[in-house]
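This report refers to the structure that appears directly beneath it.
Excluded from the complex is one protein chain; the other protein chains are retained at their positions.
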Amino acid sequence: MTPDMIIPLLAATVQSGTPILFATLGAIFCEKSGVLNLGVEGIMAVGALAGFSVSYATGNIWLGFLAGGLSGMVAGGIHGLVCLVFLGNQVVSGLALTILGVGVADYLGTPLIGLKAPGFVPTALPLLSDLPFLGPVFFRHDPLVYISYLVPVGMWLFFRNTRAGLRLRSVGENPDAAQAAGFSPTHYRWLGVLCGGFFMGLGGAYLSLAYTHMWANHLTAGRGWIAVALVIFAFWNPLRAVLGAYLFGGMMAFQFRLQASGTHIPSSFLLMLPYVLTLTVLVFSSWKGGSSATPQALGVNIEPAD
Amino acid sequence: MDTQITGKMLDLTIRKRQESLKGTAALIYCGAVLFSLLLSAALLIFQGNSPVEGISLLLQGAFGSMYAIEDCLIKAVPIYLCSLGVAIAFRLQIWNIGAEGQFALGAIGATWVAISFPGLPSWAMIPLMMGAAFLLGGAWGVIPAILKLKMKANEIIVTLMLNYIAILILDYLVYGPWKASDSYGFPMTDEFSSAAIIGTIGETSLNWGLLICLLSGIVIYIFFKFTVMGFELKASGENVRAARYAGFPYARLVIISMLLSGAFAGWAGFVEASATLNRLQPTIMVGYGYTAIVVAWLARLNPFYIGISSFLLAGLRVGAENLQLELQVPAAFGDIMEGMILLTILAATFFIHYRFARRQRS
Partner (left out) sequence: MRKILILLVLSLVVAVGSAQAAEKKMKVGFVYVSPVGDAGYSYAHDLGRQAIEALPNVEVKYLESVNEGADSERVFLNMARKKYDLIFGTSFGYMDPMLKTAKRFPHTVFMHCSGYKSSKNMGNYFGRMYQARYLSGMVAGAMTKSNVLGYVAAFPIPEVIRGINAFALGAQAVNPKAEVRVVWTKTWYDPAKEKEGAKSLLDVGADVIAQHQDSPGPQEAAQERGVYSIGYNTDMSQFAPKAHLVAPIWNWAPYYMEVLNSVKDGTWKAGSTWNGLAEGVVDLSPMGAMVPEAVKATVMARREEIKTGSYVVFGGPVLDQAGTVRLTAATPDDIDLLSMDWFVKGVIGTTE
């Protein structure tokens, strides 16, 4: 590794972290309302397919991106239906949704394999991209990356400063109190599930529209599970999610560059790096106190009393 | 308390059932399965196939012959053991998503014994392999338990990350130091000696792993039903704060439940390596650890129901294979069916505990 490889490495970090970041943010939004969602992988797969196919059919990449989000919302809605209406177990529903979502995407997507659809390409931001160091690392990406810089801040402000955000959080902590305060906890959980699904879908669409420009079976390849883990890594904080996603994406990019530079460390150990480091950082930051951020009613359905 | 959920469905509201419905529960499950089969039939029509033929192929493939039932049982064995394991942790509200990694470590432990001491007779070999699988799988479960207790690290992320790490350790071993000399460079260990292979039962193709399942299930049932620790574990799961107040040794319970949880998954790895592959290779990892979570919850963490639901889920997968082969539908079709069936059954369990009632006008 030489110093002139650092900038490309960090730029690659941002890009490979972006799909995971969108998905992690979606999962945070969902879990803040108290609904555990292990279906991220399936929702991302559906979003990736919808994004690609709409971009292919209409030629409009933004429409494709939007479709990725909306389809993620629909897929998230299934989780909502099972958990919020039929009070099904959130763990099983999420896992089943993963199986279903990946299956549906692979099934419907088969005719699209090998086709080219328009996708997002890097667009340097004027002025900012000329900054030394920061420019090439952060501001010479595709537009979706720039959006991914704004979403965490927006989400953080939403949770902190808006009434809906505060209510959504309180539903995740204590739905009974919400009921007592005079608003329906179920409505806010729906908000969490649907909007969360939207962002997970965007994460999927990023994979098929920007990271690569293709549809392939199982394009998500386990990134949804990484998002599930990073939610906890981030202590449900949208700003910390950025750190988690970049740490993970960065280690993946770093180990490839170590391999390319001709190291003799076995590849199994190098590929372990992202997981080991994520784990280590999590353990130490939990130790320093931060694990108390878990929404108290996470995974617990709102049961009728009588 | 006026805390009914305002489902806003017509003029209905949701009520918790007062009495538990033993007989009705079975009826509801059957209804759910039937309904999900109907949904699958609809999917088949959408695919352009005869629904009657499709469903009968599915059932035939799963339960239509002795072979088929044996196949389902063989496939159910690792799912059952992993599921029994995660259920113990879930009882205590410890979210162990790590059966996959614990399975891998169990397989590694058993393999280490098998290839390090190939000369051992089977009466020593099999118990040693089981012991090693128990210890390594268990250790892989205890790590997140300790990190949770000492460092307050959330077990979901720790177990999930440990899954990836375990698989890469397995990879390293079979691509590196454990690679067989006669494998032409392919990643696999030497074939186990015949003493290290658990045999088949009589004339069937079933292996003695089934017996391990049976005994483990009984032991776990007794553990929860009749031992003090089992009671403490259950009670702590239902209410951690009260249990701590009552002086239950929470930390010890967490460690023991994760040890057992990992150990059972480890045994599943042992059975797969010994009985079905006869060696260790990367393809041993096919996701049983994740399937187990679904199975455990569907069975409400009960060892007996876990048996039924792992058998049925195995049947669904085996049957879907037959459907694919005969009708030449893509593999993803089987996944769609599985996902839909699980979601339907899950939604249907609602009716076991709740009923819709006409909204009372106040």
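Letters A and B mark the chains in the order given here, with residues in each chain numbered from 1 onward.
Simple rule for what comes next: contacts are C-beta pairs under 8 Å (C-beta built on N, C-alpha and C of every residue); 3 or more make two chains touch, one makes a residue touch a chain.
Here the structure is a predicted model, which means the values were calculated and not measured.
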Quiz item: Which residue from A:V85, A:L125 or A:A216 sits in contact with the chain not drawn here?
Solution: A:A216
Practice problem: Kindly state which of the options A:P132, A:G182 or A:G262 is in contact with the chain not pictured. | Solution: A:G262
Practice problem: Determine which one of A:S16, A:N37, A:N237 or A:N301 touches the chain that has been left out. | Solution: A:S16
Practice problem: Please give every residue of chain A in contact with the chain that is not shown. | Solution: 5, 8-9, 12, 16, 19, 106, 110, 113-114, 116, 207, 211-214, 216-219, 221, 223, 252-253, 256-257, 259-268, 271
Quiz item: Since one chain has been left out of the picture, which residues of chain B touch it in the full complex?
Solution: 61, 67, 71, 74-75, 168, 171-172, 175-176, 184-187, 272, 276-278, 281, 283-284, 286, 318, 321-322, 324-326, 328, 330-332
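The rule we apply is simple: only the chains that are shown with their structure count from here on.
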Quiz item: Between chain A and chain B, what is the gap in Å from one C-alpha centre to the other?
Solution: 27
Quiz item: Any idea which chain B residues touch chain A in the complex?
Solution: 1, 3-7, 13-16, 95, 147, 150-154, 156-158, 160-162, 164-165, 168-169, 171-172, 175-176, 290, 293-294, 297-298, 330-336, 338-340, 342-343, 346-350, 353-354
Exercise. Could you pull out which chain A residues touch chain B in their complex?
Key: 42, 78, 81-82, 85-89, 91-93, 95-104, 106-107, 110, 176, 179, 184, 186, 217, 225, 228-230, 232-233, 266, 268-269, 271-272, 275-276, 278-279, 282-284, 286-287, 289, 291, 294, 302-306
